[in-house]
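The complex is shown incomplete by one protein chain, all other protein chains being positioned as in the whole.
Read from first to last, the chains carry the letters A, B and C; within each, the first residue is number 1.
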Amino acid sequence: MNDIRDMILDSAGRLFSDRVNRELWQASEDGGFSDDAWHAVAEMGLTRMLLEEDEGGAGLDVADGLSLAELAGYHALPLPLAETFVGMRLVADRIKVSGEEIIVLAGEHNIIDARLEPAGEGWTLIGELQRIAWGRHAHYVLLDLPARDGDMRRVVVKADRLQWRPDVSLAGEARDSASLDSLALTANAVTATNKTGPSITEWGALLRSLQMAGAMRRALELAVEHANERKQFGRPIAKFQAIQQQLAAMAGQVAAAGAAAAAAARATEGEEPGFMIAVAKARVGEAAGMAAAVAHQVHAAMGFTREHTLHYYTRRLWSWRDEFGTEPYWQDRIGQRICATGGDGMWPFLSDL
Amino acid sequence: MNDIRDMILDSAGRLFSDRVNRELWQASEDGGFSDDAWHAVAEMGLTRMLLEEDEGGAGLDVADGLSLAELAGYHALPLPLAETFVGMRLVADRIKVSGEEIIVLAGEHNIIDARLEPAGEGWTLIGELQRIAWGRHAHYVLLDLPARDGDMRRVVVKADRLQWRPDVSLAGEARDSASLDSLALTANAVTATNKTGPSITEWGALLRSLQMAGAMRRALELAVEHANERKQFGRPIAKFQAIQQQLAAMAGQVAAAGAAAAAAARATEGEEPGFMIAVAKARVGEAAGMAAAVAHQVHAAMGFTREHTLHYYTRRLWSWRDEFGTEPYWQDRIGQRICATGGDGMWPFLSDL
Amino acid sequence: MNSFRFDPVELPDSALSFRHAARSFLADELAHERFTPHRNSWGTYDADFSRRCGQHGFIGMHWPQRYGGHEASALDRFVVIEEMLAAGAPMGAHWVADRQSGNNILANGSEAAREKILPQIAAGECFFAIGMSEPNSGSDLASVGMRATRADGGWVLNGTKIWTSNAHQAHYLIALARSEPLGEDRHAGLTQFIVNLRESDGITTRPIYNLYNSHDFNEVFFDDVFVADDMLIGDEGRGWQMVTGELAFERSGPDRILSTYQLLRQLVDAVAKKAEGRDLIAVGRLISHLVTLRRMSLSVAGMLERGESPELEAAAVKDVGTAFEQEIPEIARLLVDVAPSLDNGNPYAEALAKGMLSAPCFSIRGGTREILRGIIAKGLGLR
Partner (left out) sequence: MNSFRFDPVELPDSALSFRHAARSFLADELAHERFTPHRNSWGTYDADFSRRCGQHGFIGMHWPQRYGGHEASALDRFVVIEEMLAAGAPMGAHWVADRQSGNNILANGSEAAREKILPQIAAGECFFAIGMSEPNSGSDLASVGMRATRADGGWVLNGTKIWTSNAHQAHYLIALARSEPLGEDRHAGLTQFIVNLRESDGITTRPIYNLYNSHDFNEVFFDDVFVADDMLIGDEGRGWQMVTGELAFERSGPDRILSTYQLLRQLVDAVAKKAEGRDLIAVGRLISHLVTLRRMSLSVAGMLERGESPELEAAAVKDVGTAFEQEIPEIARLLVDVAPSLDNGNPYAEALAKGMLSAPCFSIRGGTREILRGIIAKGLGLR
């Protein structure tokens, strides 16, 4: 299994190295999108990566497949690949996909005053969507909502039926809002959720954690390269302890982020995937701020320019850490869970994770 | 005026240099007290420093006189001088003092379930005192309490009427508790407070801020001396940027602490002394934790021993920052005040301080 | 060990009058919607606003009247500047000229330069850029490679300056150049020159966009640029001393504390709405830093006013102050869950986005944190 994973990641890495460059990043600034790059990604089968083999997928373990999100983050891939390849898996039972479709996620922070009302054979969806990543470019939006019976439903909305109001993230990527406007849905668009699996909010948080872990890994590499090349006072700044100590501290944060995200990726099929995802989003998000700060400090003025590539990673870190729940949101969930367990019960719970 | 202040501080500094040493510190560990040293301090007139000249004092400005608290902190003086010299000033109108008396302060965090009931010509005092600095050694305890009319009263309790239950601070200094046990007080022991002047809690917080600022100043000196003397890898550790950068950061915190404490000392007779005292206790307390951590890190194992003198300063920092309100207590007061003022009103308020 | 001194300063009555004057001026500007506070920082360029500041006497305040100044004190200027910063006024156009270039010319320039330039600065009609950094000389300022060679009636400059804010809009740039070959003492042989950016031949300016795509920095190429003798600042070869002296002015002002004040202002209003325990505590903590830093900054202004040289104290103000400025967006985003956006019209979101994206440069511009701490360490007596 790891052979297949490594092969796919290897090919994907080469594709990203080829395609992700200043032009592609610029194409996604101000809310733009590169159809051409998306086609290349879909053609390689990356969007279908988590489908079963008989559905045209690679049949990878979820945890193995999710490494692709980390790799996409490492390359600051300006495409909605992560949400799409998870989305494809989640809708596989009801929508026939070609692999070119763009599927995006609306977590609970993206949904305002929404509700789901039965209407004849189907449903009516009421409410607002806000700051949906890649919204205006999407074919489908996935979201979870409770129906009147209190049980959660997973809803697939065709994105071209929405009027998107454009906005962008700090990285310039599309983050668009739309009114649901009593949207009529067929029965097929609304199904029960898998009660033990991650919610859409949790999937989103997990993907952003992995993407951040990757982007931080790359930011550290860039900072180390810069420190070895940039000379001041007659020698590379890498020689100065003031630089070394900061980069070592950053490396610790990057390592923690990688470990937390990887652990959460392995937990999606476990008993309480939400807890490990909460840990990951909280821990990685916290590390991201510190890592971005050190990377910029080491790069000094050069890293503060548009010309340098560092900001394509750090602006994504700053925007991703806010999406699908900020650190306090997830820390609160962890705190609630642990305080309900109590001091004595905490260890049996934690050691079982 | 500054000449007198400088003369007094100079003499006091010499006295403290002479008397404060390992033996004196050890005498105050486990709740002990050196009568001999106290006598020397009183004899120099330091306890009466803030009294008017006709009361046997130096007639100093309050702000100038308060520098003595900073100096006492700088020497980690293990005696209740700070509380006493302020206490003398606060009780001067009702108690004739010789200068040898020990006066201590009970802030609101030291008082539990207390109330003041009229009883004949006098009053009855009900409640508990907890962790009073130097309680068992004191002659008088000063505290503020509201009477039934809601107005605050300032109460002087003769300490020898209390049964003290001993405990100590992290620095080993006496922090004692006592039940007030329906203590009968004469009318003279209870007076109205000066409504615009600092409360006892605020006086206590101001003194601890000044003491911490002094102790931090000394801890920085010790760390710099150690770094210049201690050799590793063939040269003084002061040569290593990893040490330099930490000590420079510590110096910034020490400077901020000194500035905050000094500003509050100048504000006691202003319109809203409590605000600047809140700023000082919050800011100095925060700096104290960081400063102690860096001082220990630079001293490494040697600073972690009883033999070294560093801990006489850092253990006091750790205990003083908790006393008369922790940082969150004062930060909350500041936050309440500022949020009541609002974003637009904040600047006119702050620039007027 | 050398200790820092931050003696308390009392503001003179004159400063209170200036505060009143600045507030009236700013209230009028706002009443006419001449600027949008939460979108500005002290770098925001607005030549019209600068001209109005000049008309109201808010530029070159402490210079002699014969050069267009108002003979006010450093503390008077401090008060006006902090009022402008707190109000979110766009001071970027005249900022460099007022904070340092004008002072430098007043103290060390030729009489001709003073007479020609200072009144224009004070009128808010003449703007400066800083020409210290070079592509291979950032923190290590003494390694400047720009060469100044003697020419008839003056000097000719060749080389490149970088990170020069507003070089594309300013009238002058003060260039630090090597006027003698590099000898034993790296700090000797450097000279400062006033370069007329608009009228000199041989200058090419290349824009450098910052990470949020704003044009502030430039790279400026000098190809045989002539500077007349009377545009030297101070004695030939003594530029280093002046540059380091200037830094105390550059590093200790309220601009090293208030860069994200507009976000703090928004944050206070947002937290006040909910008034929850730990949120109030977090705001109170920030205010305790701000009030303390303002005292420290004021204290340095008092020392500068008395003619002292508080280089160490200035470095400490910048080190602690910029860390505070950087903390504000990081704390704001944890307290109020509003997604940052540079231009969606929500003042909180816009102030947050601006703060977050500009924060990295606070501890770089005007001396990196590492350089400042090195200066402080030396001052502490670490040897």
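General observations
The criterion applied here is as follows: a contact is a pair of C-beta atoms (placed from the backbone, for glycine too) under 8 Å apart; a residue touches a chain by one contact, two chains touch by 3 or more.
Nothing here was measured: the structure is a model prediction, and the numbers come from that model.
Note on the undisplayed chain: of the listed residues B:Ser11, B:Gln163, B:Asn194 or B:Thr305, the one touching it is B:Thr305. Residue-wise, the contact with the chain that is not shown comes from B:Leu170, picked out of B:Ala27, B:Ala92, B:Ala147 or B:Leu170. Contact between chain C and the unshown chain involves residues 276-279, 281-282.
The missing chain lies against chain A, touching residues 217, 220-221, 224-225, 227-228, 236, 238-239, 241, 243-245, 247-249, 251-256, 258-260, 262-263, 266, 276, 278-279, 282-283, 286, 327-328, 330-336, 338-344, 346-347, 350-351, 353.
Interface with the hidden chain, as seen from chain B, comprises residues 109, 131, 167-170, 175, 231-234, 240, 242-243, 289, 292-293, 296-297, 300-301, 303-307, 310-311, 314-315, 318-319, 322, 326-329.
The criterion applied here is as follows: only the chains that are shown with their structure count from here on.
Remark: chain B and chain C have CA centroids separated by 39 Å (rounded to whole angstrom). Averaging Cα coordinates per chain places chain A and chain B 51 Å apart. In chain B, the residues touching two or more other chains are 241, 244-245.
Multi-chain contact residues, meaning those touching two or more other chains, occur in chain C at positions 370, 373-374.
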